[in-house]
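What you see is the complex with one protein chain gone and the rest in place.
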Amino acid sequence: MKAFNDLADFSNEEIKALVALAGRLDSNPEPEALKGKVLSLLFLSPSLRTLASFQAAMVRLGGGSFVISPDMSIHGLESRPGIVMDGVAAEHIREAVPVIASYGDAIGIRAFAERKSIETDMQENEFTAMTNLIDTPYINMESAMNHPCQSLADWKTMDDLNLPANGGKFVLSWAYHPKALPLAVPAATLHMAAKRGMDVTVLRPEGFELPDALMQKAAAAADVSGGSITATDQRSEAMEGAHVIYAKSWSSTRHYGDRLNDQKLREQHLDWCVDEHWFENAKDDCRFMHCLPVRRGVVVADEILDGPRSVVIPEARNRMLAQMAVLHQMLGGQS
Amino acid sequence: MKAFNDLADFSNEEIKALVALAGRLDSNPEPEALKGKVLSLLFLSPSLRTLASFQAAMVRLGGGSFVISPDMSIHGLESRPGIVMDGVAAEHIREAVPVIASYGDAIGIRAFAERKSIETDMQENEFTAMTNLIDTPYINMESAMNHPCQSLADWKTMDDLNLPANGGKFVLSWAYHPKALPLAVPAATLHMAAKRGMDVTVLRPEGFELPDALMQKAAAAADVSGGSITATDQRSEAMEGAHVIYAKSWSSTRHYGDRLNDQKLREQHLDWCVDEHWFENAKDDCRFMHCLPVRRGVVVADEILDGPRSVVIPEARNRMLAQMAVLHQMLGGQS
Partner (left out) sequence: MKAFNDLADFSNEEIKALVALAGRLDSNPEPEALKGKVLSLLFLSPSLRTLASFQAAMVRLGGGSFVISPDMSIHGLESRPGIVMDGVAAEHIREAVPVIASYGDAIGIRAFAERKSIETDMQENEFTAMTNLIDTPYINMESAMNHPCQSLADWKTMDDLNLPANGGKFVLSWAYHPKALPLAVPAATLHMAAKRGMDVTVLRPEGFELPDALMQKAAAAADVSGGSITATDQRSEAMEGAHVIYAKSWSSTRHYGDRLNDQKLREQHLDWCVDEHWFENAKDDCRFMHCLPVRRGVVVADEILDGPRSVVIPEARNRMLAQMAVLHQMLGGQS
């Protein structure tokens, strides 16, 4: 495996093998599988779960990692091509990324969306500008429009819960949040659930529709897997018979990159906070998923997070296991 | 071992076994004992020795660790129950702590005192709010009123120096410091020396008496071990025949949480800086201990730190060895 960048690059059989490997590494540890192997971790945006889970994953497999993050005094990295670097930035990604990659057997890279235009962010310019510089195997630790590690963990989480693939009803719901957040998680989640064969409903207020290109990519995956994709702003309709609701806030796509108008629009939807009322016509044991961090009382009510529907903690732990499986395959751990 | 939270939870035999194990792991390294095991390290307050010594301890036993600290861009963690999180904090400890714990085989947690009221801090609300959320074995890396890793290291340090247990005279002395510091180290030290069977004198100016509950807990330990507890503000009386003086500054308990009055009172005691005159009627080879960091010329004179009485460097190194013993027992290293 030369790259773990997008679940769409893998067949369902390959995904299932990764999920199975993740489970096996949990029950049968392999503390020598990646002995002496190094994972370089490059964060251009801050992180908690990703940072911790990748470091833990490498230790569990007998290797190790190092972290370069924006918390360090590296004065920012320049990324514009052809620039005369007489300002603050002391280093260009054209040097920094290949060097950091060269210390590892693989590199994980996190680069968030610029969030000026959807079209630009859909092109993943910042992320591919970096991966184009290296031959080292790489892992997408969240880019402008993707988060494959989260999606692999989420797939495993649903398998662990015996949530049906074909015939399973998956609601991806927007929720209120005071900030305009990236589309990476909803984009990846929509595609993942469709690829898993589920009937996916995107539930969101007007102005927060997911971009057409993302809907089409998911629809294509659904066509292959036997799933389906729909979208609505009607909560009750969306939740009918749902096996799982995956809540996540994201930027208004109508006002993408326009903070003021995004804020005005989102503040009309303060009531999009998932509570027990949402589940009235869902399956009795309908589950609640979220990638974390989550704002209590804003995105979701305490009663849900503290009740039996929530699977957010094992879901987060599955980040570590899913990444162990990816690293094991990528770095040639003996099975 | 499910928790290492308070020396009082262990019998003297258990403490001695840990100290012996710490010594054995120093002379006979076990670099495969915790192969593939992960220690999660969660610091809600900054740290140098604890951070470094736990990371080193895990490497020496063949495992590894990861660190979440307030230096990282995690925007603070919310801890108030039932709060609507529409402010700065993006995550609640109810999610963050179980997730961080779930990546490790054990977790170390540091949470300082709130320092508004002694009663509240004695209840260890902040620390137990976190440990109540997890089933993972945990280690207290300093809480409002405890520091068991320091105490285990200090016990070993005195054993290494052949300082007598029963019959040994231990002076825990307040010292001047420009800031009002927590009671965690004096609280833990008082109890540790009493539990070790020593005759403990708390030497402090008026207004800096240790809380009754701490004195009673130590007295109970002394009753079992054959030690004793007294307190005085008379330096010469306290130091008579002392085998060791353990210096540490702490907040005024009379003006706890009242910065201005604490400061006024402490500034009357600028002369509480341990120098050679303090030792006039102590044992000739009376030792000087301190948990570090220490302010030279303020808490203690250079002549002491640079002279033969000081054991602060091996004492700090014992932090690593003591923690290796705890980790070895907690994480099931083969002996």
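Should a chain be cited, it is by its letter among A and B, assigned in written order, with residues numbered from 1 in that chain.
Keep in mind that, in the parts below, a residue touches a chain if its C-beta (ideal position, glycine included) is under 8 Å from a C-beta of that chain, and two chains touch if they have at least 3 such contacts.
Worth saying up front: this structure is predicted, and the values here are computed from it rather than measured.
Only one residue in the set B:P178, B:G241 or B:G307 touches the chain that does not appear here, and it is B:P178. When the missing chain is restored to the complex, the residue among B:A165, B:C286 or B:A316 that touches it is B:A316.
Residue in contact with the omitted chain (choice from B:G167, B:P293 or B:G307): B:P293.
Taking the complete complex into account, residues 35-38, 40, 63-66, 68, 71-74, 78, 82-86, 90-92, 94-96, 98-100, 102-104 of chain A touch the chain not shown.
Interface residues of chain B facing the missing partner chain: 29-32, 46, 48-49, 51-53, 55-56, 58-62, 64, 69-71, 178, 292-298, 302, 305-306, 312-314, 316-317, 320.
Going forward, only the chains that are shown with their structure count from here on.
Look at where the CA atoms of chain A average out and do the same for chain B: the two points lie 40 Å apart.
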